[in-house]
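Apart from one protein chain that is not included, each protein chain of the complex appears where it belongs.
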């Protein structure tokens, strides 16, 4: 009985109209859904006949589910209308030669395909990114949620402008730490999460998806900086480089930087991974991961990076890098910091008092040049403004006394 | 001419003859309502442009935000602005909010506020390093109340994980020493590797990925140890690296572990795919032909749990499909209709099922998997 229902499949849709989306000779097979889903997508869902929704795993839940009345008939008609429209697009595609227009037409021809929509909605981890429609749908999904979260974290945690002036992200950057077995730290990390030192003890796996059609491999640079390292001489903070990769070649299918791969490609590493090891009683430190697109091969090697102390802005301008994405996580002192320091052969961590003193910044040792100092030109204008505002403040005093 | 403008402007008004008279709304002296004047609230700036302030010093008292808090200052609940960093008071405008007036504290005497929008912040560190080792240890070991209260639970969990780890490792060791010809050291190393792989499998990783990850971790740690100087020279480091790679490849080709921690003989990729399709077709065959027979359940269970074929997700999916709690009603013979409720045999599974077509509910005896 079950077999007869499965064999029925798409036949119920009639013979007259053209089924472009069912044709697998010209199109990639990644644009189709799995067989069981297909059968319940193109047939009426009738659990009492053993033809329940394939996406519901449990038999009793299948029985309990009822489709809205008439949805299948309306779907069949809609499918006809949409696939006829897609057929026109495919006919145009055959004549087109301009690659830009071809990509647009490919998107337009598949954008209403229910199978494509199903994959993009429910199987988004395993989409074939060589297909323009999937790249488009993934980009939409990213812009709707993850991009907004990322920008909020970058701004509220002052990654911009503390590390680089600003960012207009064009690529989705995801990171995870594969060595973790604790369920709290498995999977992609949300930007800004506070992580313990043991959860970041080994280099991260980084996925970079910039939603572009990449016919050949393109080169990327990845930098992990920590702008919260204490600078005791100047009584301020300095930036350290904790991980640096250059000349990483990626394409639409291989878009993930796996640390395993780097074991055999040591020349890509310009700075070995060192996890952040925050000190007791200090505020949290930020691990800011920046991803850049290179204009050609970079000549930077391990030898050209002399110390951990690092000026990221200078590096970016010198190497003509184009920032396309970022990520961050935060770390505080925790009980696993000491063991991680030992693992990486670092000396014992320093300890600070809980409360701060009133000592001012020591400008003699300041590593950065402040661009907003007073000079003869701006001093006069500034003082005029300040006295104007002070007059307003004084007015508040006078009014309160006269009451 | 009579235009609106002429009427509205009193000087031009033709009929401008009335005079406004305002009566006193309050009595002049000795009134009950007019003697409520409070003392001055001493509002206004307490520090002026360029003055040096210490953290906590009040810069401005006000009603509402006549002046907004800028850099390195904070605002209290009555809108009092006070310094949080030592430095020099600055009154300024910010191009981001052109209508607001700000007061802030500049960390050095020679800088203006606000800083340009895209410049990094200038931050004062201000924490004191503890130089005495003994004192430092004491401070480092000190815990917050929350952390202290959580200690018994954390220790308990640690002990439990160590216990579980030892249990699994000893199980692996027994298996390896029985089934293979490894020496003592190799058995320990292999059991460590298998335990790590098992842990990674539990976190939804595939077997090949888990193996790769495990090899990487060991090699990465070796590299760190080499950097720390634990190997005499580079040759020794390379030798141990190659040894481990060889050892892991040999182990992987012979023994594998599944997500429940069971060891089995490794299956290579090609035969695995073949095995998968075979088992699936067999399951389908059983489902169509033998679902009503006794012994179906154990047969299917054994097939699904064939070591090393299906991962956790696949196993749950298959058991949902082939091991439903009740036999699907559309299969002939799975349910029998009861007309008289008194004649139901004892111990049978009775259920009311609603029929969409006849729009009525009837009693049925339901069969479960045997």
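Chains here go by letter, A and B, matching the order in which they are written, and residues are numbered from 1 within each.
Everything that follows uses one rule, which is that contacts are C-beta pairs under 8 Å (C-beta built on N, C-alpha and C of every residue); 3 or more make two chains touch, one makes a residue touch a chain.
Keep this in mind: contacts and distances are computed from a predicted model.
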{"item": "From \"CST complex subunit STN1\", \"ATP-dependent DNA helicase 2 subunit KU80\", \"S1 motif domain-containing protein\" or \"Large ribosomal subunit protein mL40\", the hidden chain's UniProt protein name", "value": "\"Large ribosomal subunit protein mL40\""}
{"item": "For the chain not depicted, the shown chains it touches", "value": "A"}
{"item": "Contacting the left-out chain in the complete assembly, out of A:49, A:67, A:130 or A:213", "value": "A:67"}
{"item": "Sole residue of A:37, A:133 or A:291 that reaches the chain not shown, by the stated touch rule", "value": "A:37"}
{"item": "Positions on subunit A contacted by the hidden chain, ascending", "value": "37, 40-41, 45, 53-56, 65, 67-68, 71-72, 74-75, 77-79, 81-82, 85, 112, 114, 117-118, 121-122"}
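Note that only the chains that are shown with their structure count from here on.
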{"item": "CA centroid of subunit A to CA centroid of subunit B, Å", "value": "16"}
{"item": "Residues of subunit B that touch subunit A when the two form their complex", "value": "37-38, 40-45, 48-49, 54-55, 60, 62-63, 66-67, 86-87, 90-93, 101-103, 107-108, 110-112, 115-130, 136-137, 139-140, 199-200, 202-205, 209, 212-213, 215-217, 219-221, 224, 227-228, 288, 316-317, 320-321, 324-326, 328-332, 356"}
{"item": "Residue numbers on subunit A that touch subunit B, as the complex places them", "value": "1-3, 48-50, 57-60, 63, 158, 161-163, 165-166, 178-181, 183, 186, 202-203, 227, 230-232, 235-237, 259-260, 263, 280-282, 343-345, 349-353, 356-361, 363, 368, 370-374, 378, 382-383, 385-387, 389-390, 392-394, 396-403"}
